[in-house]
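I'd like to ask some things about the structure below.
And then chain A:
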Amino acid sequence: MKPVFEYTKGMTDAITSYCPGCTHGVAHRLIMETLDEMGLLGKAIGVAPIGCSVVAHQFMNVDMCESAHGRSPAIASGIRRVHPDKVVFTYQGDGDLASIGMGEIMHAAARGEKFSTFFINNCIYGMTGGQMAPTTLIGQRSTTSVDGRTREQAGMPLKMCEILSTLDGPSYIERVALDSPAHIRAAKKAVRKAIEYQLAGKGFTFVEFLSICPTNWGLTPPKAMEWLRENMIPYYPLGVYKDEEAQDNGDK
Partner candidate 1 sequence: MATNKLFFAGSGGQGVLTMGQMVTYAAMYADMNATWLPSYGPEMRGGTANCTVVISTDKPVSCPLIYEADNVVVMNLPSLVKFESLVKPGGNLFINSTLIDQKATRDDINVYYVDAGGIALKLGNARTANVVMLGAVVEVSKVVPVEMIYKIMEKTFSGRKAHLLDINKQAFHAWKPE
Partner candidate 2 sequence: MPKKQFKVVFNRERCKGCELCKSFCPKKLIEMDTQVNARGYCPAMMTDQTQCIGCQSCALVCPDGAIAIYEEE
């Protein structure tokens, strides 16, 4: 029998600690499959965030360290200084990256740090129990916006790809979604591009994964996928926000 699909050796054998249907598992796998296919598992150094994926190092089968909340881009910048020939990445959630770690991500991106950030946006704080995130949508209920987020009270949700694409430092920025097999295939291509650009020394690369949190959204995983498609994608449009190699990319 010829294998068509097998679980990548980029992932450890451990069963993840994520809830049933949580797309952290999919995002982890896509990154590790890509590193494996590119022969980079031995050269990769990852930084895990605070949030549900604080324990990502138990599942991603590469050298990793933990970080304090939001600081991963600073930590990756430090790692990069010591190992300029390795592949360095951060894996961060929306509270970690777009709230408490906004300073670190903006400045690492602005410096054009040669690492890749994989950003999981599921519009909610998962680990702490479903509080409003900087990316929670208007009208979306959370444990700290029980009647739904309002613009008056909390402002509009932050669009990180759009914000980061105003900077000169990043070389590749793309928003992908994990809501269907087709989108997951496209997401993997984005991961590969981010790593290729990093290897080529082009500068900071960033992939935002629109993800689901069935537990805190109070939906079954299949229903959560529909909710992502119907609510998140209209506000967070998919696509490439920056590509240094593309012809039509402004003055770069």
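To be clear about the criterion, contacts are C-beta pairs under 8 Å (C-beta built on N, C-alpha and C of every residue); 3 or more make two chains touch, one makes a residue touch a chain; residues count from 1.
Quick note on selection: all candidates are chains of the complex that A comes from, given by their letters.
All figures in this text were calculated on a predicted structure; none of them were measured in a lab.
> Here chain A stands alone, and the other chains of its complex are listed as 1 or 2; which of them touches it?
Answer for chain A: candidate 2.
> What residues of chain A sit close enough to touch candidate 2 in their complex?
1-8, 11, 15-16, 18-26, 29, 180-181, 184-185, 214, 220-222, 225
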